[in-house]
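One protein chain omitted, others in place.
Just so it is clear, A and B label the chains in written order, and each chain counts residues from 1 on its own.
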Amino acid sequence: MDTEKHVLKDFYVNMGPQHPSTHGVLRIVLKVDGEKVMSSETVLGYAHRGVEKMAESKTYIQMMPVMDRFDYVSSMLFEWAYVGCMEKALGITPPERAEYIRVIMAELNRIASHLLWAGAFLLDLGAFTPFLWLFDARERIMDMFEEVTGQRMTNNYFKIGGVADDLTPEFFKMLDEFLNMIRKRMADTETLIESIIFLERVKDIGFISKEDVINYSLTGPVARGSGVNYDLRKNEPYSIYTRFDFEIPLGEKGDCYDRYKVRMREVIQSVRIIEQAVSAIPEGPFAEKAPKIVKLPEGEYYFAVETSRGLLGVYLVSDGSANPYRFKLRDPAFSNLSILDTMLPGNKISDVVAILGSIDVVIPEIDR
Amino acid sequence: MDLAMIADSIIVKVILSIAGVMIVFTINALFATWLERKVAGHIQLRLGPMEVGFHGVLQGAADGLKLIAKEIITPKGVDKKLFALAPYLAFFPTLLMFVVIPFSDKLQVRDLNIGLLYFFSISCIATIGIFMAGWASNNKYSLMGAVRSIAQSIAYEIPIILSILSVVIITQSLKLSEIVSYQSKFWIVLVQPVAFVVYVISAIAELNRTPFDIPEAESELVAGFHTEYSGMRFAVFFMAEYTNIFLVSAMATTLFLGGWRGPFFPPVVWFFIKTYALVFFIIWVRWAFPRLRPDQLMSFCWKFLTPVALLNLLITTFFMKIF
Partner (left out) sequence: MNASYFNKVNIGIKTVIKGLALSISYLFKKPVTLQYPHEKKRIAQRYRGSIRLKRNEEGALKCIACGSCEKICPAGAIKMVTVTPEGSKKKQLSEFYVDLGLCIYCGLCVDTCPVDAIEHSIVYEVAERKKDGLILRLDNLGEKNV
C-alpha cells in the first residue's frame, strides 16, 4: 500500500501573535512532525511603533517618558541608559546621593523584572502558585516605586543630573520590610518549584554554547547562563558599582535550568547591593542643576547599562539642535531572541515554551 | 396500589435515582469549583471568590448563569454535528458512572455484580468525546490536545486497572457493596498502600489535571481540545471535569478507604467526608506542581507506574495464595 501519500507533510503551528505563552505579540511559526519541532521562524514587528524615528521629532526631555515604554518591566534601567548618555554629553556628574538612589532603584527594578520573569516562566510550565507568590513580592516593589517616583511602572524618575525627588522615610520602612521577606520567599519558591517535574522539564534542553553567545552577541542572564562572565556592572563599571561587593552568578552548561538559576541568584545579589547601598547612602542633594532646555553639543554619544536582560546601549547623534539627529538603541532582548530559531529544532512543542521563556523577551523592546 | 407498591415500581425508582444523581451532580459541580478556587486562592496568598454569597459560595451558580446566557458559537470550518455532540459525549458517561457508586449501605442506584468493571468501562467513553471535540474543531491546537488526550488515557488505564485488580484479588469480588462490606474490620489502603498511591496518581492523569494536564496545556495548546468551545458547551466540558474528580475520589473511597463506613456520623456523611478529602488532595496537587512534557508523561506511566502496579499485583497474588 502506498502509505506515503497519507503522511502529513509540513504541519505548521502558529505560536502567536495571540498565544498565552508568547507574552505579547511575538509570532513563532513552527513546522512540526507530531510533537517534534522541525524548524521555526520568528516573526517580529507586531508592536512596531517607530520610536527611533519618532525620537528625531521629539525634544530630549520629551523622550524621557518614552524610555519607560520599551521594556516596561525594567523601565528605570532604560531611563538610566538614556539619562546617562545625555549626562555624558553635557558633562554633568550627579551628586553622591543621587548615584546611591539610582543604584537602589535600578536594583529594585532588576529584582522586579526577574520576579516577573520567574513567575511567567513557571506559569508557562504550568505552575500557577509561584507566579503569585513572586507577584506578592513584586507588588511590594511596585508600592515602593509608587511611594518614591509617583508611578508603579512607567516611572519617569531619573532626570539629567540626578533623580526627580528624594527618597522618603516611608520608603525605607517599606524597603526594610521587603528585604526581610524576599530571601525567604525566594527560598520557598525554589523549594516548591524544584520538584522532579520542573527539573525534568528544564534540564538539558535549549543549550547555548559559549561560542554562540559571542557569535550572536547575547548578553545578560542568557550569556551568563552559558558561563560567559560578562556583566557591565563588573566589566565596565558605570556609576558607583565598584563600591559594592557582589558576585556575578554563572551557569555551567547553558541550558534552560542554568538560565533560570542565574536569574534566581541574581535576585539575591541585587538584594545584597541594595543592603550595602542603603547602609552607605550619604546625605546631600538628590540632583544637580540641569538646563531646562536640553541641547546636546554636536557629536555622537554612547552609554550602556546592564539591564535585567543584558546590555542596553543608547546611541545619540546630535547636531546641536533641541532634537536628537539620530537615536538608536542596542537592546538586549532583540539580540537574545535572535538565537531562538537555532535552538528550537529537535525539541518538543512543550519545550518551545520553556526555551522561549528562558530567554526572557519583552516585545515592545524588540519591536520598538 | 398502596404506597409500598408505588415506591417499589420501577418507574418511580428510576425517577428517584435520576433526581438523586442530578442533585449530587449539581451540588458537587458548584461545591468542587468553589473549593478549587478557594484552595487555589489561599495557597497563592489570595482570597478567591468573595462577592457572590458567603465567601463566594454562589460564584459557581453565577458563572453557570453567565455561561447559559452566552451565545453558542460554532466557528467556521468545524464539523458541525460532531462539534455539537462532543461535549455531551464527554459528559454523559459521568452521569452513568454514578449508577454504581455506593453512597451508603442503602443508597446505591444499582448494585451490579460487575460494578467495578462497569465503572471503568464507562469512564473510557469520555475519551471519545474529547477526541471528537478536538477533531471537529478544525483547529491545530485542539487536534494536538485531543491526540495527547487519547495517548494519555490509554496509557494510564493500565496502571489504574492493575491497581484495582490488587483490590479485587483481596476482596474476591467486583461488586462494590461486597468490597465495602469486606472493609468492615480494616481499610484496604492499609494492606494496599502502593495500589492506592498508584490509583490516585493515575486517576489525576486520567482527569487531565496538572501535573498531567497536557491535553489542555494552556501555555502550549491555548486550551487544548476545548479551545474553540464557548458558552454552555464549554460549561458541559467543565462540569464533566469536576464530576469526574468527584467520581474517581468516590471510587477511591469505596475501594481503599472503607466506603461509607465510619463511626458516629451516618454513612452518607462519612462517604462525602472521605470523598471530599480526596477531592481536596487532587486540587491541592494541581496548585503545587508544574506540568510534565508529553513524552515524560508517557515514560512515567510505562517505566514507573505500570511496573510498580504490576509488581504490587504479583506480590498481592503471592500472599493471597499463601494465606
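Annotations
We take it that contacts are C-beta pairs under 8 Å (C-beta built on N, C-alpha and C of every residue); 3 or more make two chains touch, one makes a residue touch a chain.
This is a predicted model, so every value here is computed, not measured.
Interface note for the absent chain: among A:T154, A:S217 or A:S239, the touching residue is A:T154.
Checked against the full complex, the candidates A:A47, A:I61 or A:L179 give a single residue touching the omitted chain, namely A:I61.
The missing chain lies against chain A, touching residues 58-59, 61-66, 68, 129, 133, 136, 139, 143, 146-151, 154, 156, 164-165, 170, 188, 191-197, 199, 292. Residues of chain B that touch the chain left out of the display are 39, 41-47, 50, 284-285, 287-289, 303-304.
Keep in mind that, in the parts below, only the chains that are shown with their structure count from here on.
Centre to centre, using the average C-alpha position, chain A and chain B are separated by 43 Å. Residues 11-14, 19-21, 35, 122-129, 131-133, 136, 192-193, 195, 197-198, 200-201, 348-353 of chain A touch chain B in their complex.
Of all residues in chain B, only 40, 43-46, 140-141, 144, 210-211, 213-214, 217-222, 287-296 touch chain A in the complex they form.
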